[in-house]
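Dumping the structure here so I can ask a few things about it.
As you look at this complex, bear in mind that one protein chain is not there, while each of the others sits in place.
To keep things simple, chains are lettered A and B as they appear, and every chain counts its residues starting from 1.
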Amino acid sequence: MSGNMEIKLRRADTIYVIDVIGEMDLYNAFKLKDVVRKMIEKKIRHYVINLDQVPYIDSSGIGALLQVFADIKKNGLSLRITGVKGSVRKVIELTKLAQYFPIVAELDLAIQQLKASD
Amino acid sequence: MSDIKSIQLNEDSPLFQKKGMFHKKFASDFRQIRYYTLMVMQKAPPEIKEINLLEQQISELIKNAVKHGNKKDPRKIVEVWFHFDPSSAHLIVQDEGRGFKALEAWNEFNRRRTECFLRQDFEAMAEFVSFHTPDSDEHDSGNALFAAVEYWDRGVVFNRARNAVAVAKSFPQRRHGIELA
Partner (left out) sequence: MNLLWAKLFTTLLLVALLVAVARSGRPRGLAIWAVLAGVLLARDLGYLAFGRELIVPLAELVVLALYLLWVRLFTGLQAADVVYLAVNFLALIAGAASFFLPWLPLTPAALSLLLLADVVYLAILLGLVSPYNTEGAEILMETRFVIIAGLFLVQVIGLLYGYAAPLIHNLLLPAAALIHFYVLLAYNRHLHAESRQAVQFYSTNLDSTFEFMENLGNAITAKIDLPRVLEIIIASAVHNIGADAGAILMVDEYEDVLRVRATRGIYPPLAPVPALARVNTAALKRYFQETPIPIGETILGEAVKSGQALLVRDAREDPRLGANREDDILFVSSLIAVPLVVSKRVLGVISTLKRAENRHFQDTDFQHLKTFAEYASITIDNLYTYLEVLEKRQMEREVDIAAEIQQKLLPGELPKLVGGSLAVHSRPARGVSGDYYDVLPLDQDKVALLVCDVAGKGIPAAMVMIMIRSITHLLVSPRLEAAATLTGINRGITGRIDVDHFATLGLVIYDQARRQAVYANAAHLPLLVWRASASKLLRVDAEGLPIGVEREGKYGQRRFDLERGDILILCTDGILEAMSPRNEQYGLKRLADVVQAACGLPANGLVQAIRADIERHAAGARQHDDQTLLVLRIE
């Protein structure tokens, strides 16, 4: 499949940063759901999804974000989404989800917020 | 005019006029959706504002036709008519499926969803983040259409059989400053 996407994990104390790299499209978006599902099983509490390196997102990508957000909320865990810019921001705005998602402008700020909630 | 946009149902919409449009046929191969999209995009002038967004929106329409219309049946084809210039885009995407039965239900869903949004009531909006029909799978959320009615500012119109959708958008033209009245 074209437009591959990779997911990389970083850890800052109790907070896991999920770097999404590449296009979150109909072929790749499911990968994020799988990764987060496994992380929830491992009882990880704080998540930051960093979309800084995502040049393209489609409705499947948005769907994946919605699913992940719902799973995280259902388990009483916390999520921040950062690096939302360019066409990714546009697509999220078009779907009217910009305020629904816990979007934070910068990664550092997201980590700070999650730390404070600990 | 209300703030809430909806999908129209109008066989006679001028958006269904195919004269002068390019035409392509694609097999309903889910793997090739982004490729089909690029084939269409090849005719789009690069001056178009946010051309990646246009590509994404076209990809959603083709995906709907392949997935929900033709149920990924490779014997069924998707036909696309398209026309671009630097200030507008116009597409018709037609499949061989049974038509978008849930159109009215979707409009109602979108209306209630948008009302939550206009009230800035994101608690209530949580109930409306995903639109599901008996046919949809776990990957469907209806987001493609939520975005489509916003993006295609000159309309999203289905034909009577509900298996063809026509969309059009005008692009703002770049300028520096505004003229004084």
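Basically, a residue touches a chain if its C-beta (ideal position, glycine included) is under 8 Å from a C-beta of that chain, and two chains touch if they have at least 3 such contacts.
It should be emphasised that the depicted structure is a prediction, and the values quoted were computed from it without experimental measurement.
Of the listed positions B:9, B:38 or B:126, the one in contact with the omitted chain in the full complex is B:38.
Annotation for subunit B: contacts to the undisplayed chain at residues 19-20, 22, 29, 31-32, 34-35, 38-39, 41-43, 46, 49, 172-181.
Methods note: only the chains that are shown with their structure count from here on.
For this pair, subunit A with subunit B, the centres built from the Cα atoms lie 25 Å apart.
Residues 30-31, 33-35, 50, 52-53, 55-56, 59-60, 63, 113-114, 117, 120, 122, 125-126, 129-130, 138-141, 143-144, 146-147, 150-151 of subunit B are the ones touching subunit A in the complex. Contacts from subunit A toward subunit B in the complex involve residues 1-3, 25-27, 29-30, 55-60, 62-63, 66-67, 70, 86-87, 90-91, 94-97, 99-100.
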